[in-house]
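Shown next, in structure tokens, is the structure this report addresses.
With one protein chain held back, the other chains of the complex are shown just where they sit.
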């Protein structure tokens, strides 16, 4: 869906040809913005967007995201990174500089519910999701034909209590060196700590409730029993503690006593796919920074 | 606020002069609507609004709320109730018939935060909240002048760990026979089971989170630490289990990483006062039915 | 999307096997609900859902929608209709009785934007949209392969200023006797009064603005120029006056000064497809009644 016209696509490419993104976190103190903007200006880069946040101007942590344009960015990016090292060191920065036109590589994990997977595939096909979807991995065979019709490899790796360790091993081998982001699009298996440590802040899950309400299994059944008047969905980075990782995005919709569990699920699917796609897009555009199990999202 | 013009007020009175409300719950089975509507028609009543809900058409529970107009309702209400007894018995109904123009009597409990109290007072003064606010009870003296300027008695009853039982006794004596509904408008004391059993489904509380997330104390601090992207408030009937009673209404608002705890509280106050006022109004209009620790709300 | 499991589907079929819907509008007066519910009860039907609305209890118009269960509805539906004629006549009712399991037939019209079409196709394929999509008609060839991959006939009928009359003639011949509802899923041609009179309240359009703001062409450009802080979409029945027919559903989403026209369009597509799908589903479930160029929607 969202098929961009060729004109739109060319416009996007033109707009992003020389577009770079700089991400910084460091202890807050005077002079950071000045040093960074001075650095960019002296290298001929023009700041197009800039967002910053300080958890506390006195003794807190500073977060910054800059989009800049620099002629021949591709050719000059290494030099830029090398030169920035000195600025970064002076301020004890964690930082990165990326080229906006370089697409991140995604693997999608899915079980039997297809709505989140399909939303991502459609956004991808129509050019809204700027990434390469390099594979889909599932513990069920159901969506093989659909996924392959998009020209994407599909790996069916059954998971049971007994083979869980071997299954994860197979997954890791498939992923090894090939993906930057794993999206759990209603993947109903819990990933082990061993798996997760390979992808810190690199696995996004969609949980079908407004966290921290209704952690764990069957959240719509839980919501029905509690009689809530809004149901929601939450996209978050996966950490070792179940459904407790940094929240990227949430949304809700109003329901009434008339909605049974099936109706809640149907409404919920709409929220889930929207929330997950939004979170994935923000991650791909380097808009999400993680800090103390929370996220700073620069819109 | 919302000062109704005199014309509006007269229109309201005229509209509700002969307006009655009938509330029914019973086991679902064929013929209920027919029997009830036939009863009303044969007594000369015209149905103006009707809502119904069945938890399951086969073996479930049936809920109904009817607004009807009947000439000289006041004079004929007792007769109507007496006659309806036979219909009700045949269907094992829990039921009530009330005159819309008869105002329920409210006591408001409050501690130090005044925004929920003030919202109710303003809606009351301007004629939107159709009830008599007969007293305000507080464990602090702070709002005495404000409340009395509205012509409402204010009782300051300090509550401590030691005197809790006596304090509740004083409250119950003040309330005895005088109120139909107690509204906890940010009252920061927990009512005892002994108190609550005097007012089953008769105490409405506003909790400053989207329940069941962040039960208990300091929900905004909890929300801040968890890094949620929406904060909310919940109006519910009070039961013995803390923050676990039937939910009447909830709402949320979007926040970002920029909001500290103070900012969350400030946004939250807006949600709290709106949600509480909505729930209280629905209760006053007999729109809320309780069932299995949930509510059926007929809008 | 939303692929219902086989179990879900069987549950739906079971639930709707004997489910009928009765729609009524008539001048309001006492006794309607009693007569209708008495009629249904005496015929052995059990009311499962009932909604009603009166534009004014004194001299206004009365609207009613009932869902009922009647054993062997298919076999007894004609008899039911015949018998109801007498009740209907006494109250001057416009009315209909339909079997819930009988699927309406839809034709979708589309131009070049595919997001609304795809949403409807996916909902249809996964069993959420209970209808038969019998054809797609387009003034462009672009979506032929996609539509045919769903097994649906695609008719490419170019429309120009010169051939407009003949083009509509071809469309009408294709539709003749085959469809109950036409959905304009971003069809960028204006239908003539002659065409519309064949399908009164039978053509639903999605307009990409919050009507009545931004009637006509290029609403996102208009919205951008006006600097609105929310953008929206509107599903409405098509009448002779452009974008002025009865509104079925609307929704909006927040935007900021950062959104250029392209960004507004991208956000807008999400709202459009959601709003259109909701309106079409309500129409299919006979939840929408038209009155004085407005709609009564029973949720």
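To keep things simple, chains are lettered A, B and C as they appear, and every chain counts its residues starting from 1.
Here is the rule we go by: a residue touches a chain if its C-beta (ideal position, glycine included) is under 8 Å from a C-beta of that chain, and two chains touch if they have at least 3 such contacts.
Treat the numbers as computed from the prediction; the structure is a model and nothing was measured.
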Sole residue of C:49, C:198 or C:251 that reaches the chain not shown, by the stated touch rule
C:251
The listed residue (C:92, C:192 or C:293) that touches the chain absent from the view is C:293
For chain A, which residues reach the chain that was dropped from this view?
29-34, 37-38, 40-42, 44-52, 54, 57, 69
Considering the whole complex, not just the chains shown, which residues of chain C touch the missing one?
53, 210-214, 226-230, 232, 246-252, 256-258, 293-297, 299
Residues of chain B in contact with the chain that isn't shown?
1-3, 8, 11, 113-115, 118-119, 122, 128, 256, 258, 262, 266, 269-270, 273-274, 299
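Methods note: only the chains that are shown with their structure count from here on.
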Angle of the C-alpha superposing rotation, chain A to chain B, to the nearest 5 degrees
180
Max contacts between which two chains?
A-B
Closest chain to the protein's overall Cα mean, using per-chain Cα means, please.
C
In whole angstrom, what separates the CA-based centres of chain B and chain C?
37
Chain A and chain B have mean C-alpha positions lying a whole-number Å distance apart equal to 42
Two or more other chains are touched by the chain A residues 258, 299
